[in-house]
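So, chain A:
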Amino acid sequence: MTEEIIIAGFGGQGVLSMGKILAYSGIMQDQEVSWMPSYGPEMRGGTANVTVILSDERISSPILRAYDTAIILNQQSMDKFEDAVKPGGTLLYDPNGISRHPKRTDINIYRVEAAKKAAEMGNIKIFNMIVLGAYLNIKPIVKMENVIKGLKKSLPERHHKLIPLNEDAINVGMKSVETVSTTV
Partner candidate 1 sequence: MGELRLMKGNEALAEAIIRAGADGYFGYPITPQSEVIEYLTAEKPQERTGMVVLQAESEVASINMLYGGGATGKKVVTSSSSPGISLMQEGLSYIAGAEIPVLVVNVVRGGPGLGDIQPAQSDYFQSTKGGGHGDYRLIVLAPSSVQEMSDFVPVAFDLAFKYRNPVMILSDGAIGQMMEKVELFDTIPRLTDEEVKERYPWATNGKPKGGERRIITSLDLDPAKMEEHNRHLQEKYRKIEENEVRYEEFQCDDAEYILVAYGSSARIAQKAIQLLREKGVKVGLLRLITLWPFPYKRIEELAAKGVKGFLAVEMSAGQMVEDVQLAVNGKVKVAHFGRLGGIVHSPEEVVEALEQKIIGE
Partner candidate 2 sequence: MSEIAIKDIIKTENLVYKKTKLMTDKPLSYCPGCGHGTAHRLIMEVIEELGKENDTIGIAPVGCSVLAYEFMNVDMQEAAHGRAPALATAIKRLWPDKVVFTYQGDGDLAAIGTAETIHACNRGEKIVIIFINNGIYGMTGGQMAPTTLVGMKTSTSPYGRDVSLMGNPLKITELVAQLPGTYFVSRQAVHTPSAVRKAKKAIRKAFQNQLDDAPGINFVEVVSNCNSGWKMTPVDSNIWMEENMFPYYPLGDIKVDGEIIK
């Protein structure tokens, strides 16, 4: 199994830390992982993005142009990465702030109202965990217990009291994901 993911949005949305938690979760189940923050020409769009790869084999290029999954959290990223999803691949997005919705018909498209749900839960900082929950519902590539272990590893000890809240957010995300269109 190899899953090549791009997570893209604005700085401050927790894009990089979401990628880090996902990568750590992969390590917790003995997978090879890589986490590559925005580098190269795509950095100049004013967005934050990270390429995360989880694999059962040694990972070759940490820098990619085509992805199994794109998690898209703002319009600029939609413009940039919709076309980068491999045919048959997955696109997950938060419609908040999206004016041009994805059009492709050869990929599976899902949406999650993560910003709205985070506001409802009264803590905008858990936005990225809601998105992560939605993703894991679509593609359960890491087990929940390993996500919790990954959270513990990537959060400093003083923030460990926030782990239950993060777990709640992941569960909310899992329940909130909606299918927009699929290839099958």
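Picked so that all candidates are chains of the complex that A comes from, given by their letters.
Assume a contact is a pair of C-beta atoms (placed from the backbone, for glycine too) under 8 Å apart; a residue touches a chain by one contact, two chains touch by 3 or more; residues count from 1.
None of the values given here were measured: they were computed from a predicted structure.
Enquirer: Considering only this complex, which of 1 or 2 touches chain A?
Expert: Here, the candidate touching chain A is 1.
Enquirer: For the complex, give me every residue of chain A touching candidate 1.
Expert: Chain A reaches candidate 1 through residues 20, 23-24, 26-27, 32-37, 39-41, 43, 59-66, 153-154.
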